[in-house]
Every structure is written in structure tokens, then in C-alpha cells.
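With one protein chain removed, the remaining protein chains of the complex are shown where they sit.
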Amino acid sequence: MSKSNFTRRGVLKTSALGAGALALPQYLRADGHAGFTNAPGDSEVVLGFNVPQTGPYADEGADELRAYELAVEHLNGGGDGGMLNTFSSKVLDGTGILGREVKYVTGDTQTKSDAARASARSMIEKDGAIMITGGSSSGVAVAVQALCQEAGVIFMAGLTHSNDTTGKDRKANGFRHFFNSYMTGAALAPVLAANYGTDRKAYHLTADYNWGYTTEEAIRASTEAVGWETVNTVKTPLTQTDFSSYIAPVLNSGADVLVLNHYGGNMVNSLTNAVQFGLKEAQANGQNFEIVVPLYSRLMARGAGENVKGIFGSTNWHWSLQDEGSQAFVRSFGTKYGFPPSQAAHTTYVQTLLYADAVTRAGSFAPCAVAEALEDYEFDGLGNGKTLYRGDDHQCFKDVLVVKGKENPTSEFDLLEVVEVTPVDQVMYSPDHPQMGGADASLGECNNGA
Amino acid sequence: MTDQTTQTPLAKPAPAKSGLFGLEGKDATLLLVVFALVVFAPFILNPFPEGSGMAQFNAGYPDLMQRFVIFGIFAIGFNILFGLTGYLSFGHAAFLGVGSYAAMWSMKLFTLNVIPGIFFAIIVAGLFAAAVGYISLRRSGIYFSILTLAFAQMSYALAYSVLTPLTGGETGLQIKNTDNPLLSSIPEGEIGRANLFGAQMGSSYEMSVGSWLFTFNLGYYIAALFMLIAFYLSIRIFRSPFGMMLRAVKSNQQRMNYTGLTPKTYTLYAFIISGMYAGLAGGLMVAMDTQVGPERMFWTASGEVVIMAILGGAGTLIGPVLGAGAIKYMENILSKINKDVLHQWFAFLPEGMENVMVEVANIFVGKQWHFTLGIVFMLVVIFLPGGLVEGAQRVTARFRRKKSTSNTPAE
Amino acid sequence: MDQIIVQILNGLDKGSAYALIALGLTLIFGTLGVVNFAHGALFMMGAFCSVVLSRILSSSYKVVDESQTDFLGNPLQVDVFYVQDWFGDAAGATIMDWAVPLAILFSIPVMIFIGFAMERGLIKHFYKRPHADQILVTFGLAIVLGEVIKYYFGANPIQSPAPEALSGRVDFGQWLGYGPNTIIYPMWRLVYFFFSAAIIAGVFAFLQFTTFGMVVRAGMADRETVGLLGIDIDKRFTFMFGLAAAVAGMAGVMYAPIVSPTYTMGMDWLVLSFVVVVVGGMGSLPGAVLAGFMLGIIESFASMPAVVDLLPGINQIIIYLVAIVILLTRPRGLMGRKGVMED
Partner (left out) sequence: MSSILSVKGVNKRFGGLQALGDVNLDVAENSCHAIIGPNGAGKSTLLNVLVGKLIPDSGSVVFDGQSVLGRQPHEINQMGISRVFQTPEIFADLSVMENMLIPCFAKRDGAFKMKAIGAVFGERDMVQKAEEMLAEVGMLEKRDMVASSMSRGDKRRLEMAMCLVQDPRLLLLDEPTAGMARADTENTIELLKTIRRERGITMAIIEHDMNVVFSLAERITVLAQGTPLVEDIPDNIKGHPKVREAYLGEAQV
């Protein structure tokens, strides 16, 4: 075993000298120690899958975990290979990563930053994980990303949509494949303008925490750019379940569009309440009243049932995409588990593959080498078309899907239809965009750890 | 009885000489035992060799060891209030959270040395506890509990939302590369790390013996030192006139009043002390892992420390520490056992049997670890009303009885 | 003005749920002297009764439809519902549509059974134990119940819509003489309010006018004396627990269309309902109901945009703030009795 502490560059270690014998401490064991945290041995490499297993996002966490297991299977040469066959990079050959068999450990983030960090630390300190990935909320992503930066391991973010993850809180050791609030706004606004016109007055209900703020900011900016007016923005507590007192004033506020900057249970309940109060059928300012849900989660949308029909939103990926990569992924996931994967599953699967690929191309597990391999890397065949991992902020740039609740679903999975694939150019922004932390935001130095 | 530590008066007429740091008899022994456990924790908690199937149950890694002692401190402090006075605070996590924020700001603005941070954490938490306690102690019983709960929930809700500039909101506070504390010089762009006069909390000394690997982490030993001091102080408080007055508060406030004493003042001081313990725990959490988020103050976190105290044995000296250890162990170890691991364990069985065993075991671990937690709560409270301490006492009593019957032939 | 009326309606609605849960908690506490931290879990179990019944009603078998394909490109398997097979398409659809109201009938025996089982199997051993022990054991039970639900139903919210006929809206403003479309209110929420009011009235009538209720009330006032009268109070207590569970369960069933049930909702409601009970005053049934409605309405007002603009974050803390103010001005809550859980 070659494990080491993670926050010190110089590590004190004793070598194994047989049972009972203690050795004097010495700096950096020479064998197998490549000067970075948790350098793997010759036969296997351990990845840490840190997902919510309890709490409101437990189902998304479970889906992420399924995708991880599938990715590990594919990397180790099992199954049908999934997206390995469609991935533009061909260095992965089903023999693990750099010839080492991929092992994994799992943990529960509980969607709490403390618990998530505890779990990640145990993976790093106890299990010798070389990379941490997962999560289903931005608070957790930011917290764990900061930890990985400190520890000197790579963090491949799971489902996190807040601008901050690769905005003001970006870190050199952290990477995000998932899209973000800004992209949602940029992709959604033109579609909304095309469908609902440019003379619209929007009313925002925003979940009162970090992700809500960045999403509201992004949607506001982009809709106002197409001529919409923002009538009011109201913050709702995260723990709210009955949104009636927030929904009721909307109709008489002069607004004709309601934007629900809510995710998960919040979204299900606020949307259900809005429909109950008749907003979907109402008229305002001589137009049909409309509801918009910026970030859709298909898993969660099930909880809202019929209510999502006809409502616009955006999503990172959807199983109905017809490109080769998506089809391959849906096929292997669906065959193994019996239902189609969610966007959370997709992004985590892709992140695992991208990590493995970067290690292989770099020829090293050292975080800085991996980061270099990922930075400004362009790839295709992983479901979102041509994608760029931008070096400036470690954010993936790819096409964004604008979706709409399907009118006539054929199955319980068939809830959303893709109405437009917004080309990547349209959602591009500069790394020092004010919504992304401005000029102050920086990745810092990449950290190899001990 | 279950509860030796509160009920056995130490009034042995003899001693005038003072034992270990002024502790005598059982207390001195207890302190020594805890000292030994804490110092040798890296061995004790890592009983299984690396790579073996049982290694999953090893808890001797820095993060969990730190958590054991930090939550031990939290529970010890809570027990000074709840165990002695009987006042059940349902908002103690607020003091932990406030302490964490204070320590974090001290590190962001003042110095990355952990000592001032911990100091600020204790002070700020103490002040906050004084304010909350002053108001809440106007009521007793469940009314008191709900008042403390209300204050804590308000702290949580505000920290999560409107106080975002101060608390970082949902994402919490971390040290950033833009932070440049007054007294620490950090190279431009570098992220500062918590340290103790230059020694970093994360540094460890690793020792491998055969296929065992033991980690001795500096941060852990610093936290452990604080925990030993906190534990020692709590013994002193339990045995002091002040501690006796606190037990009098629990027993009969009316009699206290008519004996010329002010139970409320005593309780308030106990509340503040226990708030300061929580602040210390919060400060240490930040020192060990430079991050703080608001969910540290959520009511479930307050409930957790209540449960730690009751599970271990409220009113006993060591109980809360045991309770804290048990809960943190389950949280961190059980939740990490997944089907893959189970398959490894049961691989020796024939395949059909293996799958059955895996399915059965899987109900209790991994994403179902809460289920086990709930069952353990129920079993302990049903069968061991005095908590884990009672369990330990029963075991030792049985052991002693056996020993004495075998050692002493019939006379 | 119309906005204020709407918020009062919202408040009454929220208040109904608070009141029903608090009522059950107080019944249990008042008669049995037990602090039941699993009461939120009972509410959740009630909500899942509607989920379960709707699953039962929509049990189906698969028929392969060659004309469509599923997500893997295989022929689509279409669900055919037994009720539609048996009763015809239209009648079958109506039965499935009315799952939530039907679930009330379903939930009563189920919840009473759960209540009996809880009381006989667990709670009765804790009558004489300290409140802290009762809290720990019922909290453990709440976790276990939640996990069982999560194991079978997952963690995501599950939709359980109100029947078509009751999911429309009422033009409430016109009833009050305002112009049309000023106050539009969802019909189901009105149903919920009247349903709750009926349950509350029923519970009070039961306690007021039956001998059973009289004994229970006497027991709430003075347990020992009633015990001395030689009345078998134990059986009655068991029944009271079942009744409280049924009240919480029905509150949950009817609430399912308003807020989609999840396994965490028990814990979400637990703390709030305790605040309600304590604000109402420990051991006072009218207090619990009053506090429920009062906090519901105050919370609704505090969520109005105008109020939130004025005092940012007030909507987050209002309930706790009100609780603090009330407990400081009225030592035992609104209608609490002296000496109940004050030590």
C-alpha cells in the first residue's frame, strides 16, 4: 500500500519492516511514490464515488451510482463498452486505466457539505482514492471541490448547475461536465422569445440559496436581453413545500410569465401549486400566461406528473437523443438496469470516462498531469456533440438542450421532448464574465498533494 | 444503579492528598483510560489489516478520528447542561455553527494559525449562548427546548439565505486564494492552510507494521489534546460545588430557591459553558477541515447531539463521548459499505447463498444506513435505559461475577 | 384586499394541516404523556396510503404493442389496467382518478392498525420513562418508518393528483362580491380545509359527547384518579393512539395532492408540528388547533412579496419568531396548563 496524508507536500512515512518492527520516519517512499497523493500501485486504482444516498436527492444519487458502476465495468473491459466505442478518443481499451484495474468506493454526501467532505476525506485518507466524483447539488460540489484542491486529487463534478462551481469558486483540481445557469439562460431565452414573444413580463420565484441566485441572475439577464421585463423576484425558503402563498400573488402582479428557479422537490411542488392555481390556463396582459422551469430533471419531473406538459426548460442531456454516443449509453444502461438513464447518470458516466481518458493520454495519475490533459481538450461522441473542456475555468462547453414537457408521453420515462439543440457558440461566455465571478475568479495552482 | 458518576458521592472521609491533577480514585482512572484510548486511537481504531475484507470497519483515519474527538467535545459540553441540569436544549448546533463561522473568519482575516481561531470560536459561541440562554431560560421544560430550537432554526435559515455575504450561504465558507490574512504571509495565488505555528493540520506520520497501517495525524492529536482538556474540565465541573448545584437544579429548583440560591443563574452559566464547548468543537472542525456550511446548524444537527448524549448515557462522564463515537462511526463506516463490498465478504458462500446474504445485508448498509441508525436507537433505548454506559456496566458486572465465582471457591 | 383574502385562505389551508397534526400529537401527549417524535412519520405514512392505493388501483398487466417502441428500440409494452378491464374504460379511469379520496377509507383501518401496533408494541413500555427516552425511541422509529418508505418508493416526490372533478378552481372573489377572476382558489384546497374542519369538529364532538371521550378527557386532566376509578384506561389509551394516528394519516392522505409525498416529509413536518403544539400550549387541544391556524395564516402573510421586500428573510424565520414572542409573553403558550412538561 502506498497511501499518504494529503495536505502536506512532504510526508513522513515508515516502511514496512515486518511485524512489530518500527522504522525511522523518512521522506517520501521511493517505490511507487510519484510525488502525488494516493499514487496507485501497479495492479489497481481506486476512484471515489461520492453521491447523495440519503435525503431528497437520494434517487439521483442512486442513478449516478448506477452510471459509475457501468463506467467502471466498461473501463475494465466488461459489458458492451458503452460510449467507449463512440468516444472520439480511442486510448481507452478496456484494460482499466493505464493497465490498472479500476476499483471504486462509494459514500453518502447526504446533500450536506460537511457530510460530503467527511465522506470524501475518508475516501482519500482511508481508501486511497485518486479521484473524487459525484454530488447532486452545487453547495456540495463547491465544498468537495475545495477539499480535493487542498488534498491534491482530481474532482470531477457530478450534477451541479450553479455558475459558482466553475465561476467564482472554480479550482484547478476541479472539472465540470454539466452545464450551468448562464448556459441555461443563454439557450432558453431565444426559444422563449420565439414561442412567447418579446413583450413579456416575468415573475421569478427563486429558491433562496446559491444556485437559485445564479439561475435567477442568468435567466433575468438573458430574457431582459431579448426584451422581456422582470416584474418581481421573490425568494422562497429551501425547506418550503407548500408554495401557495408565493404563487397566489403572481396572477395579479401584472406578470404574464412565471419563472420557477427551483430544483428537485421545490420544483415539483411549486409547479404543481402553480398549475393548481390555474396559472397554466390563465390570461394576462391579453396573452396566455406561461410557466418556465429553467432546469429540468426528468427524475423529478415525474413527481409533477401531468403538470409539466408544455412547459419549457433546459437539460444537460436526454435519453431520447439520437446521436451515436447517447444511443450507445442508453443501450448499455437500459439493458443493465431496465430503464433509461437520467442526465445525472449521463454526466457522471461521461466524467468517469473523461478522467480515465485524460490519465491515459497523460500517461500519469498525477493530478496536474491529468488536469493538463483535460484542459482545452476537445472531444466528441459522448452524447452532447462536440465538446470543449475549457482550460480557463474547467467548464465543458457543448450544445445545450432546450426541452418541453411532452404532451402525449408513451411511458413513464417519456416526459420531455427536445425542442431545440442550442449550438455551443450561443452559450459561450468569457471566463471573466461578471456572472462567473468576474476578473477575480481564478483557478489557482493545480495541486499534486503529497 | 446505572449512573455511578452522578450518584456516587466521593465523600470518602480519608483523602486530603490530591491525585491526578486533583482527581481521585475512579475519576483519575477514568481520565487515564480516556487518555490512553485517545493517544492509542490510531492503533485501536485500525484493528484489521489493510486490504482484508474487514478493513472496511477500520476507523483509524484522520478525518474520522478528528470527528470522534470533536463531536466528543460537543457532546461533553451538551451533557454539562442536559446531564446535570436536565434542561434539554434543542438548538445546540447553533453554537457549534457560530463557533465555526467565527474561527473561519479569524483564519480568513487574521491568521491561519488555528489557536486564535479556536479562541474566537469559543468566545463568540459563548456570547451567543449567553444571549440565547438569557432569553430561553425564562421558560423551562419543553418550552425551553422549543425556544432554543427556534433560535437555532432562525440562525440556520438566515445563514442559508439573507446572511450569505457573511456565511457564504449554501456553499459555505472556505479559504480562497484571494484570502490574505493579516498575520500570515501566503504567496500570491496560493490557498492558505490551517496550521499551528507552521505545522499543518493534515500532516501525518504513517507506520506500517506487517500489513497493518497506522496513521498518526497532527490535527487529530491537537483536537485530542483539546478533548482531553475538555473532558478533564468536565470531570472537575461534575465534582465541583458548581456541578453539585447544577444537579440540584435538576432535582429540585424550589428547594434551591428556598435555600437562598438562584437556579436560573446556575443554569445560565451551565448553558454558556456548554455553548463554549460547542464553540470549541465548531472551531476545531474548521481547524481540521477549513470549511463551514449552514447545515451544521440545522435542527437535525442539534438533535444529533441530544441523541449522542442519551445514547451514550446522559449525566455520565464518558457516556456522551461513547454516543458521539457510535453515531459518527455508523455514519461514516456503514454508509460506505456497498454491494460490491458485500459481495467480497460473502464470496466464500455458494453463489445463491451469497446473493441472498448480500441482499439481506444490503438492507442495513450503504444507502440504507439510516435504517440501521434508527434500529440501533430503538434497541439501545429499549434495552439499555442508561445508554451504552449501562451496557458496558452490565458486561463488566457479569464478567466480574463470573470471575469472582471462579476465583473464590466455596467457603 | 383580495390578496389578503387569498393569503388568509392559504393560511387556513396550511393551518389545517398544522392543526390536524398538532391535534394528534396533543391527544397522544395529553392522554398517554408520551412525546411522539414519530408523529410526522404517521402523517407521511398517511400520504403514502394514497400512493399505495393509487398503485393498487392502477395495477396492470403488460401488452406488447408492436406499433410503438420503447427507449431501447424494442416493441413497447403497454400497461393495461385491471380496473379498466373489469369495469370498462371510463368507469375504470374514474376509479383510478378518485384514488386520493378513496384512500381516506383505505387509510383509516391501516393507520389505526399502525397506531395500535405502535402503542402495544413499543410506546406502552415508555409511559413511565423520561421524556428524553421517549423522544429517542420514537425518533428512531420515525427514521425506520422513513427508510422503509424510501426502500419501496424511492426518495423523489410522487405525484398523487386530486380527482379531475375536484382539481378545478373556484372563483372565490365572486362569492364575496368582488369582480370575477380576482380571487381564484384551487378547489382541492377548499376541500382540504373543510375536510380538516370536519375532522377537528369530529374529534372534539367525540371527546365531548361520548362516555369514552369523557373518560379520556378526565384522563388528560388527571391520569391517576381515573386509574383509581378502576376504569381500564389502558385499552382506551391504545384506542386514542390509533385515533391520533388515523387523524394524522387522513391529514396526510388529503394533503398528498397539495404537496407530492416524499419519505422526508415526516421529518420536515416534525419540528414544525412541535412548534405548533408548544405555541398552543402543552396538553391543550383547542390550543393546538388555534396555534395551527394562527401560525399558518401568519406564515402566509409573511410570504407576501410586499412583506418580504420590506423585511428580507422574514418568510424564513417567521414561525420561529412568533413562537419566541408568544412563549415569552405567555409562559405556557396560548392555552397551556400549568405544570405540564415544565420540568
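We just call them A, B and C in the order they show up, numbering each chain from 1.
Here is the rule we use: a residue touches a chain if its C-beta (ideal position, glycine included) is under 8 Å from a C-beta of that chain, and two chains touch if they have at least 3 such contacts.
Bear in mind the structure is a predicted one, so any value in this text is a computation, not a measurement.
> Taking the complete complex into account, tell me which visible chains touch the one left out.
Per the touch rule above, the missing chain touches B.
> For a quick check of understanding: of B:Arg239, B:Arg296 or B:Lys328, which residue touches the chain that isn't displayed?
Touches the omitted chain: B:Arg239.
> Determine which one of B:Ser251, B:Gln344 or B:Thr396 touches the chain that has been left out.
B:Ser251
> Just name the one of B:Tyr101, B:Phe231, B:Tyr266 or B:Trp369 that touches the chain not displayed here.
The single option touching the absent chain is B:Tyr266.
> Residues on chain B that touch the omitted chain in the whole complex?
6-7, 9-11, 16, 18, 22, 24, 233, 236-237, 239-245, 247-248, 250-252, 254-262, 265-266, 269, 273
Convention: only the chains that are shown with their structure count from here on.
> Just the number, please: Cα centre separation of chain A and chain B in whole Å.
Chain A and chain B have C-alpha centres separated by 34 Å.
> Roughly how far is chain A from chain C, going centre to centre by Cα mean, in whole Å?
Result: the chain centres lie 35 Å from each other.
> Where does chain B touch two or more other chains at once, residue-wise?
157, 160-162, 370
> Which positions in chain A touch two or more other chains at once?
Those would be 54, 58, 62, 208, 235, 237, 239.
> Would you tell me which residues of chain A are touching chain C in their complex?
Result: residues 54-59, 62, 208, 232, 234-237, 239, 241-242, 244-246, 248-249, 251-253, 265, 268-269, 272-273, 276-278, 282, 299-300, 302-307, 319-320, 330-331, 334-335, 339-340, 410-411, 413-414 of chain A touch chain C.
> Could you please specify the touching residues of chain C with respect to chain B in the complex?
Listed in rising order, the residues are 35, 122, 125, 129, 131-133, 135-137, 139-144, 146-148, 151, 267, 271, 274-275, 278-279, 282, 312-313, 316-317, 320-321, 323-324, 327-328, 331-333, 341-343.
> For the complex, which residues does chain B have touching chain C?
It is residues 82, 86, 88, 135, 138-143, 146-147, 149-151, 153-154, 157-158, 160-162, 253, 299-300, 303, 306-307, 310-311, 314, 363, 368, 370-371, 373-378, 380-382, 385 of chain B that touch chain C.
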